[in-house]
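The structure under discussion appears below in the form of structure tokens.
The complex appears here without one of its protein chains, the remainder shown in place.
Letters A, B and C mark the chains in the order given here, with residues in each chain numbered from 1 onward.
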Amino acid sequence: MAEIDPTQLELERQGVLLTTVNRFYNWGRRSSIWPMAFGLACCAIEMMAFGLSRYDVARFGAELFRASPRQADLMIVAGTVTKKMAPQVVRLYNQMAEPRYVISMGACATSGGPFRDGYNVLRGIDLLIPVDVYVPGCPPRPEALLHALMTLQEQIDRQKLGRVRWYGSSDKPQTSDFPVPTFGAKGLEIDGKLVDPVGGLPLLSPYTSPSHGEHRSGQIEHPEIVRQFPIMDPEVELENALKARGVAPEIAADDLKRSVVNDA
Amino acid sequence: MLQTQELQVNIGPQHPSTHGVFRMLVTVDGETVVDLKPVFGYLHRNHEQIAEANTYLQNMPYTDRLDYFNSMANNHAYAMAVERLAGIEVPERAEYIRVLMVELTRILNHASAVGFMINDMGAWQTPLAFGMREREKILDLFEMASGARLMCNYFRFGGVARDLPPEFIPNLRELLVALPAYIDELERLLRDNEILLQRAVGIGILPREVALSYGVTGPVLRGSGIPYDVRKAEPYSVYDRFDFDIPIGKVGDVYDRFLVRIEEMRQSKRIIEQVLEQLPDAKGGHINPKARQNVRPPVGDAYARIESPKGELGFYLVSDGSGKPYRYKVRAPSFINLTPLADMCRGYKVADIVVILGSIDIVMGEVDR
Amino acid sequence: MPEMSPAELRARLAAALPDALVDVAPLAMTPPPAHGPQPGMFHPPDPFVHPDHLVAAALFVRDTLGYALLSDIAVVDYLYAGCFELVYRFYHPSGGPGIVLRVRVPRDAPQVPSLTPHWPAANFHEREAFDLFGVEFVGHPYLRRIYMWDEFEGFPMRKDFPRQGDKYLGGDE
Partner (left out) sequence: MMEPPFEIEIPRGRVIEVQRDDSRVRRGGGLLRGMAVIWKHWKESFRLNRSYSQIHGTFTIQYPEEKPRIPEAYRNMPILLYDDETGHELCTSCFQCERICPPQVIHMTQAKDPATGKPVPAVAEFIIEYDACMSCGFCAEVCPFDAIKMDHEFELSTDDHAQLTVHKAQLNRPISYYASIAPTMWAEVRESALKKLQGNIRRRPDVIGIAPHLTERIAARRAELAAQAAAPSPAAEPASPPAPSAPTEARKLTPEEKAAKLAAIRAAKAAQAGDGVTPSAEGGTPAEAPPADDKAARLAAIRAANAAKKAAATDAAPAATGEPTTPTPADDKAARLAAIRAANAAKRKQAADSVDTEEGS
């Protein structure tokens, strides 16, 4: 965690002035979250419905879909992020000004969804940029997206003026841009390394933000750690399945990047 | 003579006026488009490869996500292809329900397509709000019947997932009261609008010979004056039992395509009324979807096409006798309708590109698949 | 509405372009199973055209027979038989069922003459087939990858492209 000035902590505890300022500051930001007009796939249609008369996001002060990332506070990643599109998404995120938030809308943006086994599909946008709110659903109802917006507003309410990352008082102020992946022969690469090397496996994302997004490193830490399902026994069952299907062991070893079973 | 230089401009993949993530590499001379190269693949989510790893039934919800405005139409084409491949009969009531759903889909697609096209002209959101308004009510009906607003997943091989709920037909009849007024209102709002005429008349002309040679289908082809509609050309399902007209355009410009869409909504409404008249009873018309979980068609291939709201949507399936398709190919109308885009845009201004693109009415989920 | 059966089309083609048609043997799609019945052989009734005569045959279909809508070009990878099959589908603007021409090319040297210079409708179909299957269309004016980026290696829809993911691990039902 970041080193926080004890005086400030004390002040916050006393709630002298900062709390009021905080509340005012957060109220201002939560009531005018302007999303970017940025649709990727199916969920974008529900995102439009969420902006139009039936659901009317104007009631939340977020109806102003901005065409430029420079004017937007919120990026709703609405739809499948393909590997071909991912660099652009990161670039757009980099172009947004702080404070900026990301809602990952729908299954595809969150984890690749039904298309996660495709060769051109990124398994979740949180591999590349930090995500504040995830909305499951395929596609989520517009109400679900409104709920996500309210969740985001709650998160904003919890932020402290003195500790938000864009004022640089966190231990790793995020000054640099997020790395934009490049196209490689097998997939997306950052610094010559495959970003989504496991192909078919769900990943534990480095950018999930349980601490409500106040602290983000901006570095891809370890995308190679595989999320564990307690009931899955990938090492054993995978090999059997592959053998049963007559798939060559080198495919099992190289393309699935799962650990090879040694006969003990 | 002034020295000019050609300039390359990228429009997209993130651009408020491109429908989804579509990129165009435009060569301009001043404001005039000299050449245009579409770049695809920003939504290429490997539909066909994943489909070959799925069983036949598992592909049904994936087809929803092809053209995500018209999931019912995609379902219909795919269900027809598998039924043809495996030789499955469809009960009559199910056929009528299918037609009903697809025609409702056509109305909502055209309404929002018109809205989007005007949106691209610069009328930010207001016409779109009109276009999407009745769509919400149709989506309510879809949700009632199938359980989802967009991704209906309603069709099954040899029928539909479940019968219409009892409240569906009364609500649909109420909606049919409102539809003509709604379509008239949309037309009144936009049709004579001088700004729209300025932006649409004489823009993006696609002569009919050219349209035919490019293989475009749907409202784009009909806007160019060729009355080719799969519902009439090769009647499938129960379309041969309905009276409806084929609207065609005169010139083949953006305005014609706009008018053709408006008129098609009226014809769809006519079809729905006839469906409601002829709809057979619910007695024994439905299959239990559980009975057809594992379709294992014999070795062979089949192609089925329908008139989706965007054009001719076809599914080509090859079976190797197993429970999964050996080859699954989608003939996506909006992908092919983009072929003449460069020709349509050449010589017009940069601002016209987005209007022309809007008039083709593409959906990237289907273009890139 | 014009209707033409595959046999009729074959006769018309044989009369007009005697060299174009080839006879092909029924094709096995999968290796014979260890047990259980052998699945049937694939032998569609449509005429098969030699790749060298494809353009002539397609133009014959369009200009003489009037099937002026090139609807679809589908590539099928028959890995076990070692060939690609290209399925060209044409429709008549007056309506009626379509006709199909098929072309088979070997998997190791998939070269087909391009229809695009003569018939622009083939443009994106051919680029897609090139991108996903690596079928080379000789004479195509702009044969580049359409979906994947240019640096991408391999042709993902081929049956021997390494598949990734949980979906591909389950056995056949």
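The rule we apply is simple: contacts are C-beta pairs under 8 Å (C-beta built on N, C-alpha and C of every residue); 3 or more make two chains touch, one makes a residue touch a chain.
These numbers come from a predicted model, not from an experiment.
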item: Sole residue of C:6, C:40 or C:93 that reaches the chain not shown, by the stated touch rule; value: C:93
item: Touch criterion as defined above, residue of B:96, B:228, B:316 or B:348 at the omitted chain; value: B:228
item: Chain not shown, touching residues in subunit B; value: 54-55, 57-62, 126, 133-134, 136-137, 140, 143-148, 151, 153, 161-162, 165, 171-172, 174-175, 177-178, 181-182, 185, 188-197, 201, 208-209, 212-213, 225-228, 232, 235, 240, 242-251, 255-256, 259-260, 263, 289-290, 293
item: Hidden partner chain, residues of subunit A it touches; value: 53-56, 59, 103, 107, 110-114, 116, 124, 126, 131-138, 140-141, 143-144, 146-148, 150-151, 155, 202, 204-205, 208-210, 212-213, 221-222, 224-225, 227-233, 235-236, 259, 261-262, 264
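As a working rule, only the chains that are shown with their structure count from here on.
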item: Computed distance of Cα centres, subunit C from subunit A, in Å; value: 41
item: Centroid distance [mean C-alpha coordinates] between subunit B and subunit A, Å; value: 32
item: In subunit A, residues with contacts to at least two other chains; value: 84, 117-120
item: Residues of subunit C touching at least two other chains; value: 147-149, 156, 163, 167-168
item: Residues of subunit B defined as touching subunit A within the complex; value: 13-14, 16, 20-21, 41-47, 49-50, 53, 61-62, 65, 68-69, 125, 128-129, 132-133, 136, 149-151, 364-365, 368
item: Residues of subunit C defined as touching subunit A within the complex; value: 147-153, 156, 161-171
item: Of subunit A, residues touching subunit B in the complex; value: 37-42, 44-46, 48-49, 51-54, 65, 67, 79-80, 82, 84-85, 88, 92, 108, 114-115, 117-121, 138-139, 141
